[in-house]
Structures are given as structure tokens and as C-alpha cells.
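Input: one structure, supplied below.
And then subunit A:
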Amino acid sequence: ACGGGEDSAAPSASAPAPAASSAPAAAQGDGVLTIGTLLPQTGSLAFLGPPEFAGVKLAVKEINDAGGVLGKPVTEIDTDSGDTSTNIASQSVDKLLQQKADVVVGAASSSVSLSVIDKITGAGVVQISPANTSDQFTTYDDKGLYFRTAPPDVLQGRVLGDLILADGNDTVGILALQDAYGTGLADNVQKAVEGGGGEVVEKVIYDPKAADYSADVAKIKEKNPKAVALIGFDETKKIVPELVKQGLTAKKVKYYFVDGNLSNYGTGKDGFPKGTLDGAKGTQPGAQVSDDFKEKLKSVDPKLKDFNYGPESYDATIVTALAALAAKSDVGKDIAAKLKDVSSGGEKCKDFKSCADMLAAGKDIDYDGASGPIEFNDAGDPAEATIGVYEYGADNNNKNVAFNTGKIAG
Partner candidate 1 sequence: MRRAVIAFTAFMGGLVFLLTAPAWADGEALKGTLQNQGQPVNGVKISVVAEDGKPVDDATSGADGKWEVPVPKAGKYKVTLDTSTLPAGVALKFQNRSTLDVQVYDGSVRNVLFALVPAGAKGGAAPADDGGTSFWDRVAQLTFEGFNLGLIIALAAMGLSLVFGTTGLTNFAHGELLTFGAMCAYFFNVVVGVHLVWAALISVVIGGIFGYGQDRFFWGRLRRRGSSLVAMMIISIGLALFLRYVFLFFFGGEGAPYADYNAQPGIQVGPISAAPKNFVAMGIELLVLVIVGLALLKTRIGKAARAVADNPALAASSGINVDRVIRIIWTVGGAIASLAGIMLGLSQNVSYQMGFQILLLVFAGVTLGGLGTAFGALVGSIVVGLFIQLSTVVVPTELKTVGALLVLILVMLFRPQGILGRRERIG
Partner candidate 2 sequence: MSAAEPDRSVTPEDAVTPDGTVEPEPAEAASASSDASSDASTDTEAGDESVSRAAVTDRSEHVAGAESALLRADELYAGYIPGVNILNGTDLYVKKGELIGIIGPNGAGKSTLLKTLFGLVPVRSGSVTLDGEDITNLKAHALVSRGVGYVPQTNNVFPSLTIEENLEMGAFQVPGRFKERFEFVCEIFPALRERRKQRAGSLSGGERQMVAMGRALMTEPSVLLLDEPSAGLSPKLQDLVFIQAQQINKAGVTVIMVEQNARRCLQICHRGYVLDQGRNAYMASGRDLINDPKVIQLYLGTLARA
Partner candidate 3 sequence: MHADSTTTRKAAALAAFAGLDREPGVAKPDPILVVDNVVRRFGGLTAVDVAHLEIQRGSITALIGPNGAGKTTFFNQLTGFDSADEGSWAFNGKQLKGVPAHRVARTGMVRTFQLTKALSKLTVMENMRLGAQNQRGENFFRALVPGSWRQQEDEITERAEELLERFKLNTKRDDFAGSLSGGQRKLLEMARALMVGPELVMLDEPMAGVNPALTQSLLAHVKDLREEGMTVLFVEHDMDMVRDISDWVVVMAQGAVIAEGPPDTIMSDQRVVDAYLGAHHDAPMSAEEFEEQLQEAEAELEAEIEEKA
């Protein structure tokens, strides 16, 4: 009697779910925690895939090294989420459900997640995304099964806006990617800037598939802002040269980056010329990714260059495994019910082994992960997050300069 249509408040008498209740495939409670990934191997976000897969892989490895969950090793099934234009996410989910996944880690794109959330949660499976930032999910009727480790844009937008003001920029131009992530973050930045006395003189939303960005930049240039916030992903590599070309160099205006494009561009062969980003700043949710953690990720995937959403994926995996341990069950609903418990209010612990040991000892734990404090609220969103502030040097690489942890609500 669950997963039935829209009568959403699925009687969450989370008693051991009858085996064939919802999806036939998810014959749950088989004692093996099966983690499915639904992450981009192809499509427009394909470049985000490698660190995410690596994060999950690393987590699974650590979990299994520490003895697995419920006495059995955790299994991982990897599938491709593509992007919405290829429609293959849904088939991937079918496969995951068929193979009795209890948890689906993914998708990276909010749109893809929206297109499969019903299917996943309808089957009583936990969906936990490392990268969704759209505010749709906060209110979505997900039967309590949807979670995410990436904080919604609110906090980052606030911090970035504040940072821009603190640097004394009274006029700001925003170039934002046309999707939930870009526009959401842009709105929050704008709110913060304008609330604090600055002015957003131009907000340009660009099509990520556009043939070129000169018109977008020209529009910014016309308004001559003191700072430009670049909110997007890989296209940033095309936009920065366009800014430089039209004379909006880092010397003249201040660039601000966000987590989607805060990478080390370098001055090497496919980097920018020296000094291109000198003095630019950026924000990124998550505690500082330690070199140690980066090394660990690299041990899983030696080719890794960027680490965006790697820690979030790692944490998503670890925290669900912990929830399964706490629930002593690998059934989706049971895991979902414990996710809030293990992430907040209790004794802090930072890795799977120690957390598992504490759980075994009957303690209440509060997992703080690689990406930050990890604390879920009732909607399944992070209630708290750390935002790091970074600054670029003449070598076009960024260094952390500060951290700011804050509650998201408010």
C-alpha cells in the first residue's frame, strides 16, 4: 500500500515493506545495500561525471574496507543519466530498479532528477543527489525519499553577494547560465547585492548551447559594472576570453566565480595566459577539499583533474550507508527515515569507519563529511553548509581565503 499515485503521504508505517509492494524489481530488504548511480557519462554535463563517479566509488571502497553494511559488502551499479535531450535516464533507472537498487545517487542535473524522481521514489527507493540545486525539490512531493548533499543556492548566493559588496563593488553584472542552477544562483546573488546597497546593473542569462557569447558580453560591457559574476559551468572557459577581448579584463573589472566554474585554469597549454584571472574570486560550498581527499579520489580515478561534486557524491554514499546501518535495514524507506538522524544532532564523526563503530556502540552520531557538515532538514535538503571563499592568483589557480558556515534557512 505504498507508491500509490498521488495519495502521497504514503502510509509511512515504515514496517518492513511488503516485498512486492511497489516496484516489482525493488524486492527490498534482501540484506545487501545496493547503491545505484545515475550520473552523467554523456550529454551536456558529461564533464561533471568523473569526479562524481569517483566520489561514489571511493565511498563504496571505504565502506567495504570497513566491513560493509549489515555484514555484507555494498554493491554499486553505475548508469548514465545523459541529459534531458537523450531520455536515457529513465531507462537507466529501470535497470537500477531491476537490479534492486536501494539508493540512487544522482542525478547531477536538476532537470534529469525531476524526470525520474517519480519513478525512483515511487518504487520506494531513496534518491540522493550530489549536485541538484533547484528549489523545486524542497517542495516536491517525494514521499520523503529525496535528499541532496549539495546545498540549495540560497547560502552560496548570499555569501557571494556579500563578498562582492565587501570588495566595494557597487555595480555588478551577472552572466548566468540558463538553467535552474544558473538562474537560481543569480537570483540569490542579486538579492544579496541589492539588499546590501549595491546594484546589479545587468543580468544576462545565456543559453549554454549558444554559438558564441559576444552579444552577452557586449550587453554587460554597455553597463560598465565594477564586478562581473560568472555563474555557470564549462562555458566559462569561453566567456572569460570574450570578456578579455571586449576589454573587460580582470584588471578592469572583478570576476567572481561560483562552484560550477571554480576550477584551476592554470597557465599551461590549455589554460589562460598568465594573469588573466588575477584577483578574481569565487565561492564554493563545502569544506575545503583536502589534498588528502583529492589524492584518495585520484587513487580511484587517476585521470581526475577537477573535483567538483566529488565530495558531495562521496558524502551522499557514506551517509546513506550509515543510515542503513542505523536502520539495520537496506529498505529505502527505512534508510530515508534515518538519514536525518545520522546527519545531525549527536556525536560528530568524520568517516565511515568511526561512524559505523559509534553506531554499533549505540551512539547517536552526526556525520560531517568531506563536503561540509551534512545536516538534512525535513525536506531532505542540507540545513547547514559551509561556503568557502577562494581567490585566484596570477597563475589562474585559486586558493582558499576563508570559510563561512551558515544555516540555510532564514
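Definition applied: a contact is a pair of C-beta atoms (placed from the backbone, for glycine too) under 8 Å apart; a residue touches a chain by one contact, two chains touch by 3 or more; residues count from 1.
Quick note on selection: all candidates are chains of the complex that A comes from, given by their letters.
Because the structure is a prediction, the values reported are computed rather than measured.
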{"item": "Subunit A: touching candidate in this complex (1, 2 or 3)", "value": "1"}
{"item": "Subunit A residues touching candidate 1 - in the complex, by the definition given at the top", "value": "40, 42, 44-50, 158, 162, 165-171, 178, 195-199, 201, 204-207, 209-212, 214-216, 218-219, 221-224, 226, 234-235, 237-238, 240-241, 244-247, 249, 251-254, 269-273, 276, 279, 389, 401-402, 404-407, 410"}
